[in-house]
Structures are given as structure tokens and as C-alpha cells.
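All protein chains of the complex are present and in place, except for one that has been dropped.
Coming up: subunit A.
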Amino acid sequence: MTSSVTSTDNDVLLEVNNLKTHFPIKGGLLRRTVATVKAVDGVSFAVKRGETLGLVGESGCGKTTTGRTVLRLERATEGEVLFEGHDVLRASRWQMKRLRRDMQIVFQDPYASLDPRITIGESVEEGLIIHGIGNAHERRERVRAVLDKVGLHANQMNRFPHEFSGGQRQRIGIARALIMEPKLIVCDEPVSALDVSIQSQVLNLLKNLQREFGLTYLFIAHNLAVVEHISDRVGVMYLGKVVELSGRDDLFRNPLHPYTKALISAIPQPDPTVRRARIMLQGDVPSPINPPTGCRFHPRCWIAQEICKTDDPAFEEKRKGHWAACHFAGEA
């Protein structure tokens, strides 16, 4: 059922099938598992070569864990991740090392993700050394070239992270990923720690690099306007599941899942003359330790019926290329 989400054509770079990442909570004297956080609980999607797939959702929906599990930075509990047909979750150490060159990540916090004790030149070069690429001179040249690509100066190579602003550090983070000449970059909230004027610089940079190098992005963010701006297709997550996935314009213009509708309507628009009807969701997101039965959104959903309390809706293609998991998709 799940593999039908994805097309089998050659232009699929990354395929994720029924991925689950559960974290045990240990308690008591014997440190037995007393509960399980189902951070990611059955996620399927495919990312095509050269496209940007956006993953949005609120805190705790599992979007970051999904991105990290795809790169094996978290251990998957179940499911399958295929990168160019290679089984990532079952790859050996050696195979994984080779795969990591092609799958890079840019982290959210540009302050925490750089080693404060080494220069940014060394930081950017690190990946090349680990993978034994080039000699010292060649590596330096590549660092120079990549710093130039991300809008920094090669003469800044010998400086330390604290000498850079947040936006510049994020450029360094991008340079670290880019120098490996990857095929896929997982961008985990790459602009959410930045001010708006800096955010637009970094978003434009990511778009330009994608065009120049044919990169593929899995772009994880909570800001819908940012995701709409950068993505070709968008998946919306809620409590560990993808509840809707479709082409960008279709998703934002004709959302089928009530949660997507509520999420879009909750964004304050920077125009004081419009007053949109707002769908006000009641209460908070429930805990992923004991997610609600049936459809996980039913306790906050205004069109929920009896069936929603008991039956988990299937993630189905409701329109061409537009998937949703809702018994009453499009009826809200």
C-alpha cells in the first residue's frame, strides 16, 4: 500500500516507505521501557531528482526526526529508505560512508552546529579529509571555491565561527554540505533562527545553488510561507504522520485535509486590510506517547464523525498527485 505513494520512475532520488522512529521512555529501578514516543509513525514519500520537497508541521509533528532518520542520524524502528535504489537503513558502515557523501544536512542552529575551536576553513574542509578527497592543496582550492559560491570571502577562511553573524554561519553550514558535491541536502529549519532580511538572502542562495548544481532538497520548516516559497511539492505532518502531500500550488490553494486548512488559515497575513475567516483549532497537539485512536486529528477536528474516532484513515491519492489521509477529505 505504501509503496504506491511513490512513482517507480528513474527520476526518484529518495524513497521513504512506512518509516517509523519510536523512542523508548525508560523508567523505574530496572530502567524498563515504560512508554514509547512515536515521533515518526508510518511516513511515506518520494523526492524526485532536482526538486524540493517541503515538510511542514508544528512542534512535535516528527518532521525533524523524519529528516534525521532518513540520514540514519536516528535509528529507524521500521520501514525503508531508498536512496537511488540503495537501502539506506540496512547499508553497512562502509556503504553508509559512501552514501553520506551524497546525502548532506544543513542544521537549524548556525550557532550550535559549528565547532567553535576550529577555523571555518578547517570546518568546511573536514568532510573532504574524512573521505580522503584530494591533497592539501586541492582541498584548500575547493574550500576557496565553495566559500565563494555561498557568498563568503576566501580570505575569511582562517577566522573562527564567533566572528561571523548568524546568516554568515548558515552560509558556512551550507558550504560544509556543498563541498561534498551531494545529490541530496536535508535542510532542517535552515532559516528559522535568522532575521527576515537575512532569511531572504539564505533562501535565495539555496535556490540559486539548486539551479546551478541540480541539487535535491528535503526542506523541513514550520513556516508555511517559507515552505511555499521554496518547495515544488509539500507534505504536511501531524503527530508523526504525513496527513497531506501534493504539488505546492494545489496544496495551498485547494487543501484537502482539515488540519492543512486550519494551519494555512492561522498564519497572520502582513496586510492589515484583509481579515480572513480563521479556523480556530481548540486545544493543543496531543502527546505522541498516547496518540488519539482512529484519525489522530479527530479530537481537534470540526468535521469529525464517529468513524474518525475508530478508523485510522488511509493515505490515499484523492486527486492526481494529491494525497491525503482523511475520511472526509475536501469536505471541510
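The rule we apply is simple: a contact is a pair of C-beta atoms (placed from the backbone, for glycine too) under 8 Å apart; a residue touches a chain by one contact, two chains touch by 3 or more; residues count from 1.
The rule is short, and it goes like this: contacts and distances are computed from a predicted model.
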Out of "Aromatic-ring-hydroxylating dioxygenase subunit beta", "Methionine ABC transporter ATP-binding protein", "Dimethyl sulfoxide reductase anchor subunit family protein" or "Succinate dehydrogenase subunit D", the chain not pictured bears the UniProt name "Methionine ABC transporter ATP-binding protein"
Across A:78, A:181 or A:228, the one contacting the chain not displayed is A:228
Where A:36, A:119 or A:201 are the choices, the one touching the absent chain is A:201
Touch rule applied to subunit A and the missing chain gives residues 58-59, 165-168, 195-201, 203-204, 207, 222-226, 228-229, 248-249, 252, 262-264, 266-273, 278, 280-281, 284-285
